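In what follows, a structure is listed as structure tokens, so that the remarks can point back to it.
What you see is the complex with one protein chain gone and the rest in place.
For chain A:
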């Protein structure tokens, strides 16, 4: 009698992760769900460079210098490496709270809220922290069941909280956050250089050919150049502008999300507590800071016993949050939750007539609609360039 041994399929954690990401290469690659615009980016870059290598490089290598195509190849490879690294890496996704942690936080919130009378809305879940002598409000994420760390935001497209959330970029098909911001910046910077480089040498190429055979004949000889010039011309304005914008943000140690929300601008607003007030220091921190590890365990193997129990908590949470209408309560002023970081003068006395929280209230708590609004204008902004 022979026993047939079937190979055991190992289930990795990425297969059970909540959120709307797609994973490739057995969890090594992580992207957003919509990748159409990313494919367009790839097509534009590879297509334009292919035309450049086919039309410009042979002529210029002979007539000007062989270094021209060599440098173009190096720049092209760098651009591709940065693009792929931005698109494929974990932007700094914060894993959702496990049930015990979520319950612990709920207990803390309930204890701080005190008695809430029936029919009254519970106060918004906000935690005050003091960062470099500025008060920063940490919002509670109803989807991830955590108080978001400072500078983190929930991306509605990927349905994840991302640390140091900058924006969701459809051109790279991923969020831009703490872990991949510098690759994104280097991608825009190197793409600007590549675009300027190709555009310049297109003009030089056409100029040199025009000297020999006239302008119209030169264009007829190199039709690829026309396409390249068109693509580069439109790309130049958007990408160079974007690079300039992000250089400005880096020098102030701000994120696109904070800039759009106006978190640190305006008279009565808090000053940016993360800025070192020195451009060099800010740049160094963002570009030469430590390479943060991914805290999302994608490649870990799921334990056998947790496989049967894992589907129920996330799906019930997802169903609960998805079926809830978004009720606007952001304008309610309510006592804030004091903690050890709340300065004494800011600690309000917990109101005697506080509201009672019912179970239905908790389940139908509105999802935070703030961050969901912000990616949309950013997407528009990106494509409008």
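In the analysis below, contacts are C-beta pairs under 8 Å (C-beta built on N, C-alpha and C of every residue); 3 or more make two chains touch, one makes a residue touch a chain; residues count from 1.
The rule is short, and it goes like this: contacts and distances are computed from a predicted model.
K.L.:
Given that one chain of this complex has been left out, which of "AP-3 complex subunit delta-1", "Golgin subfamily A member 7/ERF4 domain-containing protein", "Large ribosomal subunit protein uL22m" or "Serine/threonine-protein phosphatase 2A 55 kDa regulatory subunit B" is its protein name according to UniProt?
P.N.:
Answer from the UniProt record of the missing subunit chain: "Golgin subfamily A member 7/ERF4 domain-containing protein".
K.L.:
Of A:121, A:261 or A:299, which one is in contact with the hidden chain?
P.N.:
Answer from the full complex: A:299 touches the omitted chain.
K.L.:
Using the touch definition up top, pick the residue from A:67, A:131 or A:279 that touches the left-out chain.
P.N.:
With A:67, A:131 or A:279 as choices, the missing chain is touched by A:131.
K.L.:
In the complete assembly, which of A:36, A:119, A:262 or A:290 touches the absent chain?
P.N.:
From the options A:36, A:119, A:262 or A:290, the contact with the absent chain belongs to A:290.
K.L.:
Of A:28, A:63 or A:220, which residue touches the hidden chain?
P.N.:
Of all options in A:28, A:63 or A:220, contact with the hidden chain holds for A:28.
K.L.:
Among A:58, A:150 or A:214, single out the residue that touches the unshown chain.
P.N.:
From the options A:58, A:150 or A:214, the contact with the absent chain belongs to A:150.
K.L.:
Kindly note down the residues of chain A that lie in touch with the hidden chain.
P.N.:
Contacting residues on chain A, toward the hidden partner: 27-30, 77-78, 81-82, 85, 88-90, 94-95, 97-98, 100-101, 103-105, 107-108, 110-111, 114-115, 129-132, 136, 138, 146, 149-151, 163-164, 183, 186, 273-274, 284-285, 287-297, 299-300, 303, 340-341, 350.
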